[in-house]
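All protein chains of the complex are present and in place, except for one that has been dropped.
Labels run A, B and C following the written order; every chain starts at residue 1.
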């Protein structure tokens, strides 16, 4: 498709709106990488649609020069489902936040993913409600002190990747706002995956939850806290890649890659595993006990909702011929009044 | 508690309402077992509350002589959360269906479970919308032909246990409507677990989805299709208990317990495993490739939402003394007008 | 398919000709009364009678056998003249058991025919119906009505005896026996039903045969027993010439949707979540995939309305269907649609409220909600169907307005219309008017596209994704006039609020002059929606007695017709009958300062003609 298509530049996807995010917000980097990815997909701006809910992150569509809807809080996947079901020719992106997508919008996220509608859902996870000025979110850690939890949150947080996998996700990945190249790679893969692509991005809200992801961005420690998933490769991490994850029964453990343990003894990543238990196990890895994986947890093929829906229409039409009003009006027994 | 409490009989929990389920509905058996369980819990009827949504299953509260709310579609967990948070002294049950709990109500289910509010959620899974006369539900298999899917459903079904686990469930179990003794055991354990207990019950809707669970109830085949989970025991099943589940890496496989493979080589169940990957793996076992587990997938301890909420109140009061109106009215700087 | 000419031999007994008959069939949910009623309706329609029906079933799937809660009824009126309602009093009541009898007897006219299955009145049956004594032995009842006790169970069993089927199966044929008897009584042709049996049970030959026999046995029973002196004949009605079929409200609504999509060259998308009494629309539409119809059973009503907005943004004819509680859930989404100014249709098939209320009963109590149930100033046009067949035209008009003015629109129906049926004149497809919709074309001049630049109707352009050069973003925040950019400017907000209001108000220019039935003085009855039949009939009745009563039935609730104010002023009294506590009457009073009197009924049941007639008499 990209072949017979004029080469596009990031600026082709830049809108004329001035950006209203706080200076230093992680959203800027995500926007920048997205603008780099879009021109490479071979999809022209007019064939691209961004749909968001409500939140700082959900301001995103205004800043890309494509079609877009800044909808209502939590419902973006539903809008996207209606659009993609009827316009499979479009490339549809959903931009959501940890509150928008997992609090009020959790159910729509769940159902969009299980239907495997061919859209890309990008969840900006800053573990806080930004736009409403700093209440805790479903991904905020227990004990998190916020405007609405002066004595600390008592809600056990949700793990977005685990939720996506339980929703039967065919594609689930994670990246970090400031990892430009990694983010570009993940967004590109999400765009190219057929079916619902779910991407969680650790995003820093420097006003209401600054440093939430410091352990993954601070040069001095990040390598020990991050695990880059690579398909078919053993799980190795650490500044000098001297640590790995090994399975003990079904329980993962961190091991040193000294003489005793070899890379071959480690757990190998398989993003194409037909069942999701490996991806799920990886999604459970959390600091401080483990490094947190970034990259693609799962990428498998399954017919998409829009594809099957339109296939049923095609087949019915083929079998019964395109419906006509005459046929419709005569489907009941009728009589003539002279 | 049950000690100094007069012995109760199932009839003490029977209400005076005539039951409005279709003859032969699986709901009858579940109601019968529940009436047997309630008297054994040492909780008097007036301390017990049943809250349901809308659906055939959600008629349940009318048929037990306790306090109850037949609420609105999909929201029962939210009512229960408000009640239990403010009345931790009550034993609160939520009765829901596969449509009520996983379609419109999926998000409330998710959040009640992750908060680990101390309630018992019983989901009657008949893989159909009964009350509205037979549309497919989130647990209906692909291709299921129903009133709303004449050419078969194209929605990939949700796995209730997987969803509960991704919602950080501390207790997740499964039983079958007609397995009286097993159901009694599971309901009892759910009642005694502190935190959100999630129980999925395979329930037959003999009017709109008859035989959906036949493979688990038909004497001739059920033993090969069912796997009874027992804590600390190897996963053995089959009419003559001659088959087992073994792990190959992280992939389960069915093996014959002939000479070669011994019980010790099999995967052992551990409902208390601190992490949920084993429970999740078990939840993925589906016929025909595998038997489907019934019993307790996961049962671990975690502080409950109601407990922590009331603890924060207790501590604040202890630290600052019980608030008085005088204190309240003087929390702002004030001045005297003569 | 058209009715094949039938070789049908009428009864040899004397027959009395009447102008119209109202029959109610009542029995257990399991007894197949709905099927019986539908057959009687279709057959009557086929012989050219005008018909009107009123099915009434319990909320439970299968309430306990024999109990009052389990009674399912189907009322049908067939007549030799044009009729608008299934009738008030019953000429005949068929009661399959005590519960059916006790819950329906009150509606049977004096000296009316009461046919019962005498074998379902033993003590067990009476107990289930919570009855102390057997009503069949009741002196009074025997005096008041023409009771005919038929041992249906044994007669049916006898008829199918040599087919060697279980009595359980055999007993299932009882309703066909009753049908045969009723068909005989009203000289109906059994052939259409025989054809129906053939199709329906094509796979089960024995069942088909059993039902056939039961049907004939019932017919012969009437012909042979003393019980019945004569049959009744209802001559064909003088309906306008043309081809007719019998149609139910939700069915006509579905046909209207498919037709509107066809005529406007649009792909039809339904996003919906099942709820009584709207579910059948989803079921029906899902069967029309070869018409390019796409149906989406959403996870809830919020997802349904949002999916529809997404589909509309993409250029489809997008609609959503629901009832009371589900519509309430859509409020926020519909508010966004108002802001986005995208065309789509929201159907509210009203049922008894508040809350879950009376799911299977009818009511008109959602009017104020659809008008005002959104945050902020959020005007939406509202149009209401008045009868089953009228749903077809209503939908087509709704879609025309939605696309002409670029607005979401509400279509109101109710449980009574949805499940009721009437003969419907089949339009000539070729004669239906096409309505093409224009979308702005690709722009390459580099100038920014202006999504909120309006035309004479104040409608904004419907620019579709995929069109080069028209990329734009819309959302729920207030937007700047013309550009559609976010704007918090006070004056702009006022302007946009006014413009959205004016746009909807302007629709009145498109509404045909209000048709007034009757004199230009005296009492004016103003109604809307499903009460059309009862009100029109009542007005005619009272007028027959020489009283000056006129009738205006409103199709548009928002905006109200521009000539309504002038019309109202002409009358001494204005009566507004509604199946709510007076929603329309409030609107009329507020807008025109006319002392409109509300005649309110909130019982989950349609008006009886007599009720409305009395109310009119009252205020004359």
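Keep this in mind: a residue touches a chain if its C-beta (ideal position, glycine included) is under 8 Å from a C-beta of that chain, and two chains touch if they have at least 3 such contacts.
Note that this is a predicted model, so its numbers are computed, not measured.
Check C:175, C:211 or C:331 against the missing chain and you find that the one touching it is C:331. When the missing chain is restored to the complex, the residue among C:13, C:287 or C:605 that touches it is C:605. For subunit A, the residues in touch with the chain missing from this view are 18-23, 54, 56, 72-74, 103-104, 106, 129-133, 135-136, 138, 147-151, 155, 207. By the touch criterion stated above, the residues of subunit C touching the omitted chain are 58-59, 69, 323-325, 327-329, 331-332, 335-336, 338-339, 352-361, 363, 365-366, 368-369, 371-378, 475-478, 488, 490-491, 493-494, 497, 500-501, 580-581, 586-587, 589-591, 593, 595, 601-605. Residues touching the missing chain, restricted to subunit B, are 15-17, 44-47, 49-51, 54, 61-62, 65-72, 75, 78-87, 89-90, 107-108, 110-111, 309-310, 312-313, 316-317, 319-326, 328-330, 332-338 (touch as defined at the top).
Heads up, the rule we're going with is that only the chains that are shown with their structure count from here on.
Computed from the mean C-alpha positions, the centre of subunit A lies at a distance of 44 Å from the centre of subunit C. Centre to centre, using the average C-alpha position, subunit B and subunit C are separated by 40 Å.
Annotation for subunit B: residues touching 2 or more other chains are 103-104, 106, 138, 151, 155. Among the residues of subunit C, those in touch with two or more other chains are 289, 299-300.
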